[in-house]
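One structure follows; several queries about it will come next.
A protein chain is absent from this complex, but the other protein chains hold their places.
Labels run A and B following the written order; every chain starts at residue 1.
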Amino acid sequence: MNIQIRKFYYGDIPEDKAGGNIVSSSSKSDWPLWEVFIRSKQGLDHKHVGSLHATDAQMAIENARDVYTRRMEGVSIWVVESKHIHATNPDEAESLYEPATDKIYRHPTFYNLPDEVNHM
Amino acid sequence: MKMMPTINFEQLFQQKIDNEVRIEPKDWMPDAYRKTNIRQISQHAHSEIVGMLPEGNWISRAPSLKRKAILIAKVQDEAGHGLYLYSACETLGITREETINDLHSGKAKYSSIFNYPTITWADMGAIGWLVDGAAIMNQVMLTRTSYGPYARAMVRICKEESFHQRQGFEILLVLSKGTAEQKEMCQDAINRWWWPALMMFGPKDSESTNSDQSMKWKIKRKTNDELRQNFIDMIADQVKILGMKLPDDKLKWNDKTNHYDWGEINWDEFWNVVKGNGPCNKQRLDARRKAWEEGEWVREAAAVHAEKKKNIKSEAA
Partner (left out) sequence: MSNLINYTLHLADNALILGQRNAEWCGHGPVLEQDIAITNISLDLIGQARNFYQYAAQLINESQKTEGSQVSPSGGDLEGASEDLLAYLRKEREFKNCLLVEQPNGNWAQTILRQYLFSQYQYLLFEQLQNNKDEQIAAIAEKSLKEITYHLRWSSEWIIRLGDGTDESHNRMLKAIDELWRYTGELFTPSDYEIGLGVDFIKLKESWLNKIKEIFAEATLTVPEKVFMQIGGKEGKHTEHLGYILTELQYMQRTYPGCEW
């Protein structure tokens, strides 16, 4: 089985299996993961840019501002706790999306319009 | 009744790779692929974070307000890059805490270059020019890596990276036009950082080992040696602008190959530093462990406070 692994940054340095004691910390100090969506000043919609850890929405927004908008002003930031995001299962893609490809009349290119109104 | 077609996940996965379709977090992927990406992405993230330390070392002593501000911005960028990468890594089903534990236990590696000390101001220039320069050569390629979140993080990083190399070169340029002491400082930094920068490209191709069960597929990518040669060719030209020399007396342009000939890396040093015997290995990890351990009460307090607020909310509801 050929798996394509792209060249990685650090050369072929294998992991050191002989590690020391693992530094453990209690789970009560875990900060939940939040997903960040940013709409740029000229943008039309919010794009997913990454995630970060924060304890509450306020902190998440401030962190997002610090990390993802350092070079921009006037952006809109959305943050959502990762656990609240529900996604489609790519395996179900067929059943969810395929029926739509039959209904070609939903596509604007289906219609031939006179030149005068073709920009619609 | 029409039979449901059976889906061969491995085939689907391989097809995506072959067709340059990105692999996304919820897609099926071979376990080895997942593990390899976790290792690579987290090592990259650790490198950004540990990389803050050698440069952070000179923030308080930056020789002008402008340089101080630029250096802070650069180090802050690196923290941000670490964050993008941890974020990409977490999409593979591992928590940030787990990756950090691996770093602190010594199990996970980070780029060896950061195990060298920054002893003079000129080191800031050398790091920006040579170390970031070497990094950029690899990073552009990684923007085409097959795992979606990693590729996207790399695109963002690449956009921000170009100022890092330029400001490094500019620091050295100013020194190279300054007093005799400044010129000496400049040459000294180049002497100390040149060979470690070359080591960033990893072992020679002939000695690259296969880690994990995965096999590397060379599609539009360059080998360690190729990248290293490209880097040498680029830097050997740029160093002339500084009026400085690279510490390699075998460095010489070869008309036939159209590349620079050069000497030999000290592979003993390379493997020693990888093994943990570099000048700053212990210091770097100690600093990261200390920050994490001493920050425990802070993280706990914030989490506990958030819980309290949530409980008040639900009681009021």
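Going forward, contacts are C-beta pairs under 8 Å (C-beta built on N, C-alpha and C of every residue); 3 or more make two chains touch, one makes a residue touch a chain.
Owing to the predicted nature of the structure, the values given are computational and were not obtained by experimental measurement.
J.: In the intact complex, which of the depicted chains does the undisplayed chain touch?
T.: Looking at the entire complex, the absent chain's contacts are A, B.
J.: Looking beyond the chains shown, say which of B:Val75, B:Ala153 or B:Val239 touches the absent one.
T.: For the chain that is not drawn, the touching residue is B:Val75.
J.: From the listed residues B:Phe13, B:Tyr86 or B:Tyr260, report the one that touches the chain absent from this view.
T.: Of the candidates B:Phe13, B:Tyr86 or B:Tyr260, B:Tyr86 is in touch with the missing chain.
J.: Have a look at A:Ile38, A:Ala54 or A:Ile77 and name the one touching the chain we're not showing.
T.: From the options A:Ile38, A:Ala54 or A:Ile77, the contact with the absent chain belongs to A:Ala54.
J.: If the hidden chain were put back, which residues of subunit A would touch it?
T.: 31, 52-55, 58-59, 62-63, 66-67, 70
J.: So that we can see where the missing chain sits, which residues of subunit B does it touch?
T.: With respect to the unshown chain, the touching residues of subunit B are 49, 52-53, 56, 59-69, 72-73, 75-76, 79-80, 82-83, 86, 121, 171, 174, 177-179, 181-182, 287, 290-292, 294-302, 304-306, 308.
Following the convention adopted for this analysis, only the chains that are shown with their structure count from here on.
J.: Please report how many Å separate the Cα centroid of subunit A from that of subunit B, as a whole number.
T.: 22
J.: Within the complex, which stretch of subunit A touches subunit B?
T.: Touch list, subunit A to subunit B: 1-17, 19-26, 28-31, 33, 49-53, 55-56, 59, 67, 70-71, 87, 89-91.
J.: What does subunit B use to touch subunit A in their complex?
T.: 7, 10, 14, 17, 24, 26-28, 30, 32-33, 36, 39-40, 43-44, 47, 76-77, 80, 83-84, 87-88, 90-91, 95-97, 101-102, 104-112, 135, 138-139, 141-142, 144-146, 149, 153, 156, 160, 200-203, 208-211, 214-217, 219, 221-224, 274, 289, 292-293, 296, 299-300, 302-306, 309
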